[in-house]
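The structure appears below as structure tokens.
As you look at this complex, bear in mind that one protein chain is not there, while each of the others sits in place.
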Amino acid sequence: MTPSDRDATGLLTRPEPFVQLVTPTGERRANAEFDPWIADIDLAAVGRLYRDMSIIRRIDSEATALQRQGELGLWPPLAGQEAAQIGSARALRDDDFIFSSYREHAPAWVRGVKPAEMLSVWRGTASSGWNPYEHNMAVPQIIIGAQALHATGYAMGLAWEGSDAATIAYFGDGATSEGDVNEALVFAASFDAPVVFFCQNNQWAISEPVGLQSKQPLARRADGFGMPGIRIDGNDVLAVLAATRIALDRARRGEGPTFIEAVTYRIGPHTTADDPKRYRSDDEIAQWRERDPLTRVLALLEASGVDSAGLEREVAADADRAAAELRAAITTLADPEPLTVFDHVYVEPNTHLARQRDHYTRYLAMFDEPGAGASDRTEGTTR
Amino acid sequence: MTPSDRDATGLLTRPEPFVQLVTPTGERRANAEFDPWIADIDLAAVGRLYRDMSIIRRIDSEATALQRQGELGLWPPLAGQEAAQIGSARALRDDDFIFSSYREHAPAWVRGVKPAEMLSVWRGTASSGWNPYEHNMAVPQIIIGAQALHATGYAMGLAWEGSDAATIAYFGDGATSEGDVNEALVFAASFDAPVVFFCQNNQWAISEPVGLQSKQPLARRADGFGMPGIRIDGNDVLAVLAATRIALDRARRGEGPTFIEAVTYRIGPHTTADDPKRYRSDDEIAQWRERDPLTRVLALLEASGVDSAGLEREVAADADRAAAELRAAITTLADPEPLTVFDHVYVEPNTHLARQRDHYTRYLAMFDEPGAGASDRTEGTTR
Amino acid sequence: MTTLTLAKALNAGLRRALADDEKVVLMGEDIGTLGGVFRVTDGLKAEFGAHRVVDTPLSEAGIVGTAVGLAYRGFRPVIEIQFDGFIYPGFDQIVAQVAKLHYRSRGNVRMPITIRVPFGGGIGAAEHHSESPEAYFAHTAGLRVVACSNPADAYMMVRQAIASDDPVLFFEPKRRYHVKGEVDESASLADAPPMGVATTVATGRDVTLVTYGALVQTARDAALAAAEDGISIEVIDLRSLAPVDYAAVAASVRRTGRLVITHEAGQQGGVGAEIAASITERCFEYLEAAPVRVTGHDIPYPPAKLERHHLPDLDRMLDGVDRVMGRPNSLSGVEA
Partner (left out) sequence: MTTLTLAKALNAGLRRALADDEKVVLMGEDIGTLGGVFRVTDGLKAEFGAHRVVDTPLSEAGIVGTAVGLAYRGFRPVIEIQFDGFIYPGFDQIVAQVAKLHYRSRGNVRMPITIRVPFGGGIGAAEHHSESPEAYFAHTAGLRVVACSNPADAYMMVRQAIASDDPVLFFEPKRRYHVKGEVDESASLADAPPMGVATTVATGRDVTLVTYGALVQTARDAALAAAEDGISIEVIDLRSLAPVDYAAVAASVRRTGRLVITHEAGQQGGVGAEIAASITERCFEYLEAAPVRVTGHDIPYPPAKLERHHLPDLDRMLDGVDRVMGRPNSLSGVEA
């Protein structure tokens, strides 16, 4: 079976059935179960969600541009997944702890991480951009699925402490095939851990369609592990917000984990190093553009009598400002000092590493003292 | 939550709901879906299944006795799981390949492995007891769950070759928590691999009750991975036979994997090194003794007019003979030659290992030549 | 002073750690109700409750990965891996997460996780139950690796490992679990020698014999046997395998001029290779002969009836001593 056969089944790339509160054209669909959870979301709040999504989209595209211009080594764009990320992140309390993969720029932004900090790791100046305890968000995880276990363990700890805070684990459709994610479901269920498993099914794991990972909607995985699974339109920020609140509420009440599958789409490449033309069609992308998470919110606002064009303009200006700030900050990020390679390997003194550091210090010093050691032969070297 | 709380939920230790064709008291329950699959099983065939179960039970108890007498290093008894193992193994075709854990003595016996070969590995004279290709059964797996992936890969190969043979992966309830088993479900579903996942839920993973691994019946795990899950009374050999045939038939028709949960019980200790009194009650064991897989078959035969007492006597004599043969064979098993430690590490010549082998050969030779090397100091050594 | 087996000393150390710091939690398979297959955690669940001594689902990646999350939250998880050969399913979480998170987070997140591993052979067990995987972890930056060899060290070192803010792989010589020794349960952590420090367990002039874990006792026996032959062996119990206390080993080798390293793990890329290389770097001018390694063969762990032909024993250690001394030995007359 080839990837395209797997698409042809249509089971997984066809977004329905899922919960949708706002259609792609901006119509509000009533839902008795979900609506109470967003009763507080008035038009102003919807406008704020729009603003969040717009700004992070702009930051994301600026980062892509910075990468193209050689300012970043790599960038994994979130374009298309704004509703999934903003809706879920805005459902959290400040003391809920976030464990994410490499693509969750929006939750980081919601948590007050500066975009330039976010990008520093992709520029290669730092191994991570922020202090997790300042933002209650772990540093991004590159090993697919590993963070699902971390979120579960942290949540177990919360429960043991008697806290009513929760954790959220972000991961992709591809990640559901890794042992770690499945083991996280086992542990979370067994210990009634207050964790929300938030799977962004963006249809692709690099070049692999979700149908290669699973023939079932991913949310159906949950039941067999002993937890509810909710499948939502991940491009509908209100559905995402409601579903995440439902899951968090269960967690806080000690009822354990919930699995959410947010059906969405990665509009851009996997990363800036990826060439999606090799594995998917323009048609497919066009189809998903029609399900854009931002336009439907504008349409909803417009239909509700809000000056959506005005909002759009105003937010665009803010977004541009954020992008300009980012650009200014990132291009002036200083390169780290050589000897910092040895920092933070250990907390406690380590005789072996101290010796190695000393040696490298001496080695570097040779280049400061012309004539000493090997420095007279640096011509034509790789440095 | 403590293990005993987990039992208290009763969800998993309570065997129902499951498919049962013969009750513990030997009544035959009609089942429209399952009955056609055992239409060929007449009373004589039932008698043969009884015979299989009796003999393997006797071999198993002989092995336990041999261990207690110091003839084996360890033994993992199958007592209580005879129906699950015989029913499933007897459903297989000779060219179906078996991948098992350490407890599946019955499938090995069904496949013609000599009991003494089976035991050699527990005696410590060999790293495995048989040639997998002579019996179409892999050597036992100790790493929990690892064999589920092997069975899946082998099955993928069968499908690619166009064969209609299948594989069966035996594993326990505890194994369902390992990443490997879950990844096997992912791969098997994705590639429509002709594999039967045969989970013997014997209620315990050493001291851990199944409720610690899962709050759901394990068979429910299947659906979310995209395959049918069947939950059967694992102490009912006819239900096991039928379910396995159903699953194999699906596999042969190219419809992919099936997950079977056989609800059974480990009557004895985890291994001869285990002390189950530390974690479970006599009451629990007594309850499960009433669901014994063998007595119900005798009762069924008796009710059908068969001279069950005669059969019992006849089979007991055969079983005793098998046990005696085993004892004679195992106690005369020769210890392996020292230098065989180096055999079969590699297929091809390996300079490093050849040198190490040479060296050890010389070392051993010193002890043959009195006066040479260190041998004059062997007094009080650990050898 | 109390006389305790090594297993009971560990039990006492764990009890003390649980009592001293409520953030300490034990996690593992069968460690609660059963008290562990070696009974090292016996009674601790009853004493501290199921949230402090946690029977986990059967999944090593799950145990280590949730421990990472717990450490993120400020806990100090102490994991029991049931047998050495079962650590590999958790390998990714250990080397890619536990070892690297402090570095990755630029010092913000600490991983004070202790991973207890009963290791080594000599107990007549089935496959995967007798391995010595310590070199994998000694090669992994960000981890500390220690091995205890006697009850007194077991008691203090397990407490030190738990108190350490760095992750520690803690290897326990399972075939010595039942060996008894004196333990000072009143000793304070601060007074005990740090776990990074090696111990000279026998002094000698001719050869430095370095080992750790279960083989420390065998090495002491070898030193006694050699003494009868007039050869004086200094035996060093490394205790820490990463980092190694090279100051101690080098000081000894500078005196003896000869080094033998012995361990159960295979030779190729074992801890002995690193020690031989590092000591040669440090003591080249003092060495009378190349350092000799006496190790398990580079084979999968053999069946129980053959393990005595795999594990270094007293005779093989003495043969190694003969090699380094240039006395008649198993390689006499062989071209290098």
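Chains: A, B and C, in written order; residue numbering restarts at 1 for each.
Quick note on the criterion: a contact is a pair of C-beta atoms (placed from the backbone, for glycine too) under 8 Å apart; a residue touches a chain by one contact, two chains touch by 3 or more.
What you see is a predicted model; the values in this text were computed from it and never measured.
A.B. asks: With touch as defined up top, name the shown chains that contact the chain not shown.
C.D. replies: When the entire complex is considered, the left-out chain reaches A, B, C.
A.B. asks: Give the residue, chosen from A:Glu208, A:Glu302 or A:Glu325, that touches the chain omitted from the document.
C.D. replies: Selected residue, touching the omitted chain: A:Glu208.
A.B. asks: Looking at the full complex, which residue from A:Pro36, A:Gly254 or A:Pro338 touches the chain that isn't shown here?
C.D. replies: Residue touching the absent chain, from the options given: A:Pro338.
A.B. asks: Among C:Tyr136, C:Tyr155, C:Phe171 or C:Tyr212, which one is in touch with the chain left out?
C.D. replies: C:Tyr136
A.B. asks: Applying the definition given at the start, please give the residues of subunit B touching the unseen chain.
C.D. replies: On the subunit B side, contact with the omitted chain comes from 97, 99, 126-128, 131-133, 138-139, 143, 146, 148-158, 160-161, 167, 179-180, 183-184, 186-187, 190, 343-348, 350-353.
A.B. asks: Provide the residue numbers of subunit A that touch the chain removed from this figure.
C.D. replies: Per the touch rule, subunit A residues meeting the hidden chain are 1-3, 73-74, 102, 121-127, 142-144, 174-175, 177-180, 205-208, 212-213, 273, 278-279, 335-336, 338-342, 345, 352-353, 356-357, 359-360, 362-363, 366, 372-375, 377-383.
A.B. asks: Applying the definition given at the start, please give the residues of subunit C touching the unseen chain.
C.D. replies: Touch set of subunit C with respect to the missing chain: 61, 85, 88-89, 91-92, 95-96, 99-100, 103-104, 127-128, 135-136, 138-139, 141-142, 242-243, 250, 265-266, 268-274, 276-278, 280-284, 287, 289-293, 297-300, 336.
By definition in this document, only the chains that are shown with their structure count from here on.
A.B. asks: Report back the single chain whose CA centre is most distant from the CA centre of subunit C.
C.D. replies: So the farthest one, by centre of C-alpha atoms, is A.
A.B. asks: Let me have the rounded angstrom distance from the C-alpha centre of subunit A over to the C-alpha centre of subunit C, please.
C.D. replies: 40
A.B. asks: Which whole number of Å gives the spacing of the CA centres of subunit A and subunit B?
C.D. replies: So the centre of subunit A lies 44 Å away from the centre of subunit B.
A.B. asks: When the centre of a chain is set as the mean of its C-alpha atoms, what distance in Å lies between subunit B and subunit C?
C.D. replies: Averaging C-alpha atoms per chain gives centres 35 Å apart.
A.B. asks: Which positions in subunit C are in touch with at least two other chains?
C.D. replies: 56-57, 59, 61-62, 89
A.B. asks: Enumerate the residues of subunit B that touch no fewer than two other chains.
C.D. replies: In subunit B, 1, 177-180, 212-213 touch at least two other chains.
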